[in-house]
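Missing here is one protein chain; the remaining ones are kept as they sit in the complex.
Let's look at chain A:
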Amino acid sequence: MKWNEQDIEKYLSAKEYIDTVIFPLIPFELSQDSTAGKNAFASEVLAIFSSEIEKELTGRVLLIPGYNYLKSTDKEQEVERINNWVNDIKQQPFQHIFFLSFDSTWKKLENTLDGNFLWLPGFQSGDVHSEEMQVLIREQVKQIVELIRSYW
């Protein structure tokens, strides 16, 4: 389910079945010419990824709006804010939180994040609409779905 009125209404009437949150962490930084394109690409692919995962597991996961952060920011401060989101989410009966990101710098702070952090390696640039990319993404999504299911 997604963060829109229709889905949320459905969620509210079937709360006991939906126990997992997908929490994408999306990088933003416009100041550096050299990395801006890469960051834009990462957020594009991450959006596709999370919506594909949501599509497979609609009935049990809630995909929340992505958390945008400044790439160069102090991550520890961000962790605090993210955990505030998680505290709010946990007011509802959610059991599992999965953070999704291509940014490996979160990995070090994994223990401070209140949930499971999934780092997805290997997407730097390319054409997201190309046939090969679609196959690649579909394969990866399949594996992430398996991983999420193993937590249930």
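Points worth noting:
As a convention for this text, a contact is a pair of C-beta atoms (placed from the backbone, for glycine too) under 8 Å apart; a residue touches a chain by one contact, two chains touch by 3 or more; residues count from 1.
The rule we apply is simple: contacts and distances are computed from a predicted model.
Entry comment: the absent subunit's protein name, as recorded by UniProt, is "Menaquinol:cytochrome c reductase iron-sulfur subunit", drawn from "LPXTG-motif cell wall anchor domain-containing protein", "ABC transporter substrate-binding protein", "Menaquinol:cytochrome c reductase iron-sulfur subunit" or "Biotin transport system permease protein".
Annotation for chain A: contacts to the undisplayed chain at residues 10, 14, 17-18, 55-60, 145, 149.
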